[in-house]
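Note that this complex is displayed minus one protein chain, with the remaining chains in position.
Chain lettering (A and B) follows the sequence in which the chains are written, and residue indices restart at 1 in each chain.
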Amino acid sequence: MIEVTNITKKFGKLQVLKGISAKCEAAQCIALIGPNGCGKTTLIKNILGMVVPDSGTITVLGTDISRGWKYRSAIGYMPQIGKYPENMKIGQVIEMLMDIRRMEQKTDEDLINAFALPQLYHKRMGTLSGGTMQKVSAAIAFLFKPQILILDEPTAGLDPVASEILKEKIITEKENGKLFIITSHILSELDELVSRVIYMHDGNILFNNTIEALKADTGETKLSRAIAHFMSKN
Amino acid sequence: MGKIIKYILLDIIKNKIVIAYTIFLLAITLSVFSLEDNSQKGMLTLLNLVLFIVPLVSIIFSTIYIYNSSEYIELLISQPIQRKSIWLSIFVGLSSALTLAFLLGVGLPLLLFEQSAVSFMMTAMGVFISIIFVVLAMLASVTTRDKAKGIGITILLWIYFSLLFDGLILFLLFQFADYPLEKPMVGVSMLNPLDLGRILILLKMDISALMGYTGAIFKDFFGTKTGMALSVTVMFLWVLLPLLYSLRKFKHKDL
Partner (left out) sequence: MIMRFTILYSFCICFVGNAGGKILQVGRSHAFKSITAALTAAKSNDTIYVEAGVYREHNIIISKPVVLIGKGMPVLDGERKYENISIKADGVVIDGFKVINSGISSIVDYGGIKIYNRRNVVIVNNVILDCFFGIYTQYGINCVIKNNTLSAHQVQEQHSGNGIHCWKSDSMQIIGNKVSGHRDGIYFEFVTNSLIRKNSSIKNLRYGLHFMFSNNDTYSENIFENNGAGVAVMFSNHVRMFRNYFSKNWGDAAYGILLKEISDSHIEGNRFEFNTSGIYMEGASRIEVYKNSFKENGWALKIQASCMDITLRNNNFIGNTFDVGTNGSLVLNKFENNYWDKYEGYDLNKDKIGDIPYRPVSMYSMVIEKNPPAMMLFHSLITTLLDKSEKVIPSLTPADLVDKHPLMKALSL
């Protein structure tokens, strides 16, 4: 579904991506992990078209993203720190997005209801706590039933109940054949979700394989331990 | 794109600054017409308004608005929307809000009080200047990420167009005082939309009689259909060129 070939990106003097190539297929749940500043978010932003790569190509669902923008309707994105117009209310943001994308298929409002967002519709985005903001971001990401979901630190600010709701949603949607790319530092959370791991370090992909292969390689049963093992080897 | 424009316009109107600006303009216009017994003098006050206040408010408000809506822009960019339509929507939203403010504050009362060529020209130039300075703001804010730096650039641009450019002209006029510079000055005036606007308005006012030979040269040129068409074209270019350049930059901007 997503194919990234030889992506490089420089911010000023800093080479953030040093020739990344990867392939992601449907019905996978990919954990994109690595230390802070390794280029995870930049890679995601490249795929989303928010950052334009210096070289290399990205195709989503078979189309080169540098030549289009419609592919983004196939992607739901939940940012690490949601940024929303401060003066808008939650209801207005959701309403606006639905208005702008009205021509599209029916919406998936499971998470909106599960997080009980309608009760908070009158609250201004500027006044929200980090957790509530994350709930809004998650709900928006799933709203238009995208085939690809990119979740950047999805559970970082969520309370355990919300976190659990989100995880269950991920599992059901994965079974519906959707592709998930999730970045997280809390590896224990990913254990039950992830089918594949991409490990990035300093702008390169060091590891890209199924979770079974990783566990077999390292001889560990838990993802977090397997990664720790892997990191210490390098 | 229409929907995005709608949301941007709603957002700007909610901002209240544009409403305050409209009321401010209207207050000045009305007081000018009720206090000044001589409409010529009133027109000169409005000329200053069009040449200094309108571009300053347009450029600063637009810059701050664009920086403040960076979250909004990011939200939209992650949606299946073309960057071009986001940027153009911002352009349409800002310029129509500021143009509307100018028309309600100055243009309409002016045309109601005095239906003359001066009023018409003043209104047209005010609209052009509002839009041009919105575009310059967009150019400034797309070049730098830093809000403070962006506003700094914006103020510099305003000072350049309303003061430094004319200072430069004055300097050149004295450096090359031995040459007949009246005709080249017609061309030079097109390099600054504020100068072009000011001259076009002054030529419609009786006051051009004071401008002597230089005024006559300008009148000869701008009085013709070709001259008028050319100056309108130049005004459009002042909107179009910076807009296209900023659009190009925005398309490749990392967010």
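The working rule: a residue touches a chain if its C-beta (ideal position, glycine included) is under 8 Å from a C-beta of that chain, and two chains touch if they have at least 3 such contacts.
Keep in mind that this is a model prediction, so the values were computed, not measured.
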Omitted chain's touching partners, listed by label: B
Sole residue of B:I23, B:L112, B:L156 or B:L173 that reaches the chain not shown, by the stated touch rule: B:L173
Which of B:Y7, B:Y21, B:F102 or B:F218 contacts the chain that the document leaves out: B:F218
Options B:A20, B:A117 or B:L163, residue touching the unrepresented chain: B:L163
Missing-partner contacts on chain B, residue numbers: 38, 40-41, 44, 47-48, 51-52, 162-163, 166-167, 169-170, 173-174, 177, 181-182, 185, 188-189, 194-195, 198-199, 202, 206-207, 209-216, 218
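Going forward, only the chains that are shown with their structure count from here on.
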Contacting residues of chain A [partner chain B, same complex]: 11, 45, 48-52, 69-73, 77, 79, 83-88, 93, 96-97, 99-101
Complex interface listing, chain B residues touching chain A: 3-4, 7, 11, 14, 69-72, 74-83, 252-255
